[in-house]
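Removed from the display is one protein chain of the complex; every other protein chain stays in position.
Here is chain A:
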Amino acid sequence: MERKSTAVAGPVLEVKNLSVSFRMYDRGLEQYDLKVISNLNLDVRPGEIVAVAGSSGSGKSLLAHAVMGLLPENASVEGEISYGGKLLEQKDMERLRGKEFALVPQSVTFLDPSMKVGPQVTGPRPSRERRQRQREVFDRFHLAEAVDRLYPFQLSGGMARRVLVSTAVLSGASLILADEPTPGMDLEMALEALQCFRELADEGRAVVLITHDIDLAFQVADRVAVFYAGTTVETAPSGDFLRGPEALRHPYSKALWNALPQNGFQPVPGFQPYAKALPKGCLYAPRCPWRTEECGGEIPMRELRGGMVRCIHAT
């Protein structure tokens, strides 16, 4: 797949030291704060696809929801989210989403169950051009004309996913946050969807691609950000992920590579720590082969070989 990096300007989206906590009820009326994202960093430039990889429950979807201003009432956010160099408030997000920002949501339940998918994608009272554009995009994803008149429950998982991707392609937004756009699609279709995102980026938009299909993401993305337990542990050019574990920096990124079925299918033992009981210092330390006493201290993000890493032992 062709990769063309046109990223030159400053970041469209910049997330700095983001933390998200949820106020939860324990027993009875007792409450506690569950910190699910801590010190998360991410930036995307125009013309760039940044893939976000990482463990299930590492805060990938929450990041997308935080940027869109879609977090529920019991969430509190610290840190900075800026768009085009301007710090965003909740009301800015509400104004910009759907126009400047588009979200491809993770769950197919985000479709309106009582609305046929064609009108749902074009929006109310579409112009003739818009209808035509919608048909072109659907055609590209092999969604036949009859599909326009189906309700979401009549679609298969993969078809619903393609409908969701179509909305972002049609939106004209300059920042696209795609949250797991490919599961349920067969390989050919998944590559088509990713190619679509590549083209959107090449037109100068910025794309954040959250995915578990990392082997596919490496093919189209410019950079990869690796999340673990709610924080960024590494950002690297995606070429490093194609080259293999020697080119990667963080031990968790290496472990991801080694666990791919085509590479070794070798899982590292252990679990991601639960947000209620995070270890002090490095969050990966309990599973890490390089762990030393110093890992219990604060671990800053630092530059290394053209990428960023949150590990004191990485070389």
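Following the convention adopted for this analysis, contacts are C-beta pairs under 8 Å (C-beta built on N, C-alpha and C of every residue); 3 or more make two chains touch, one makes a residue touch a chain; residues count from 1.
In the analysis below, contacts and distances are computed from a predicted model.
Its record in UniProt calls the unshown chain "ATP-binding cassette domain-containing protein", which is the match among "ATP synthase subunit b", "Hydrogenase expression/formation protein HypE", "ATP-binding cassette domain-containing protein" or "Aspartate carbamoyltransferase".
Annotation: of A:Q90, A:Q132 or A:Q266, A:Q266 touches the absent chain (contact as defined above). Note that of A:M189, A:L209 or A:A236, the residue touching the chain absent from this view is A:M189.
In the complete complex, the hidden chain is touched by one of A:K116, A:H212 or A:R243, namely A:H212. Where chain A meets the chain that is not shown, the touching residues are 53-58, 142, 144, 146-147, 150, 154-159, 161, 180, 183-190, 212-215, 255-256, 259-262, 265-269, 271-272, 274, 276.
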